[in-house]
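Each remark here refers to the structure printed beneath this line.
Every protein chain except one is present and positioned as in the full complex.
In order of appearance the chains are A and B, and numbering begins at 1 in each one.
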Amino acid sequence: MSVISVANLSVVKRDRLLFENLNFAVEQGSLLYVKGQNGAGKTSMLRVLAGLIEADAGEVYFTLQNIKDCREHYHQHLVYFGHKLGINSSLSAVENLQYWCQQHEVVISVDTIFYTLAQLNLVGLEDIPVANLSAGQQRRVALARFWFKHNAKLWILDEPFTALDTQGIELITKQITTFLSGGGAVVMTSHQALCIDYPTDELTLEYRI
Amino acid sequence: MTALMAILKRDLALAYRQRAELMQPMLFFVLVISLFPLAVGPEPKTLQLIGPGVIWVAAILSSLLGLERLFRDDFQDGSLEQLMLSSTSLPAAALVKVLAHWLTSILPLIVLSPLLALFLHLSEPMYWALLKTLLLGTPLLSLIGAIAVGLTVGLNRGGVLLALLLLPVFIPLLIFATSAVGSASMQLQYHAQLAIIGAMFLFSLALAPFAIAYALRVSQT
Partner (left out) sequence: MWKWLHPYAKTERTYHLCQRLLPWFSLLGLAVIILATVWGLAFAPTDYQQSEAYRIIYVHVPSAVLSKSLYSAMAIAAFIGLVWQVKTSFMAMIALAPIGATVTFVSLITGAAWGKPMWGTWWEWDARLTSQLILLFLFLGVISLYKAFEDKQQAGKAAGVMAIVGVINLPIIHYSVQWWNTLHQGATLMKLGKPSMPPEMLWPLLLSILGWALVSGAIFLLRMQNEILQRDIRRPWVVALANKSLALNKGK
């Protein structure tokens, strides 16, 4: 059964048709890599998949149910990472992640958060306001959420590797591979070449005027 | 429930950490009201006559200044979209955020009101009427204001547009609130005005959260 699928999807942004009549399905354990040049509509498509914006035409299905009909159920099994990190710069890394877990019904101990941040090379930086961290470090704090939501079935990542060093990229790539091997589905875009040791489906969006 | 309490705690904590920014509407409130004796002369009778109106207009303008920060930071850093993708109900979350905002941005104005009633020579019955209208009416400002803030949160220059959108809608509240204080000054009853303000407040309490949630979704690009 496909985890996420779209039928006849058309998205318009600022009166420009980004793409139309798009059809695809992502099965459990598969990785969909969305490619295309700047402005082709990758981010918009990912946001339509997540349910943040509405498509002009067509439907998105999560486990064969229209996401409009099962929004709460869908969001319980989704983790989305977009251009905006989703962390508040006045709060610390731990506070941000605790708040995120509380909103997403993830029961977690503070120790687990500290442990995960340590794995992400953020030892000693967990309790200071996130504004004091570098861009790459802030990104790693935001990406930590992928270590927490265990019952997620779908991950949507929009250019996760930006600003990360090679070690950070390795960590995330390993986490994605682990998730995929466990039956999760991933849809992602990236401007860097994807160095992942896992079968990848590709979808290319063309830039339309 | 814990998710909503977490939102409240977080917003209160953030307000505390940004308390310098919170001082600005309060200072504006006092400053604007202080301008009036300078402008129309310090004659107590005049000040008492224009007092209720001046305090309410200043309260509306000050709350407009403070409204901008309601969703701005969360929108810009992406916390809002993560909230929209969570299991928390967006209308409920919006209501909690409006509550936190009212507690941190508007309640201080109400706490300052005795001082300003003194500045404008309001009598004691007038002040009690003013307090009641502020307590009942300012939540209305926050709730309806939040709808417009939700719509304009993605825009660069939302400030004056917010005022243009909201001031006409706040006029009935202004009319009834100042009329209540005016009645108090003449030793008359003002239950009717309070009842109408209360009705408007309850109406918006019931509907505004859904409108705010919709407005926030519209602002997502």
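Quick note on the criterion: contacts are C-beta pairs under 8 Å (C-beta built on N, C-alpha and C of every residue); 3 or more make two chains touch, one makes a residue touch a chain.
Everything numeric here is computed off the predicted structure, so don't read it as measured data.
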| item | value |
| --- | --- |
| Hidden partner chain, touching residue among B:M5, B:L35 or B:L164 | B:L164 |
| Sole residue of A:R16, A:H150 or A:K174 that reaches the chain not shown, by the stated touch rule | A:R16 |
| Touching residues (missing chain, whole complex) on subunit A | 12-17, 54, 209 |
| Residue ranges of subunit B at the interface with the undisplayed chain | 144, 147-148, 151-152, 154-155, 157-158, 161, 164-165, 167-169, 171-172, 175-176, 179, 200, 211, 214-215, 218-219, 221 |
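Following the convention adopted for this analysis, only the chains that are shown with their structure count from here on.
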| item | value |
| --- | --- |
| Length of the line joining the C-alpha centres of subunit A and subunit B, rounded to whole Å | 37 |
| Subunit A residues within the subunit B interface of the complex | 13, 47, 50-53, 72, 75-76, 78, 80, 82-91, 95, 98-100, 102-105 |
| Subunit A partner contacts - residues on subunit B that touch it in the complex | 2-3, 6-7, 10, 13-14, 17-18, 73-74, 76-79, 81-88, 220-221 |
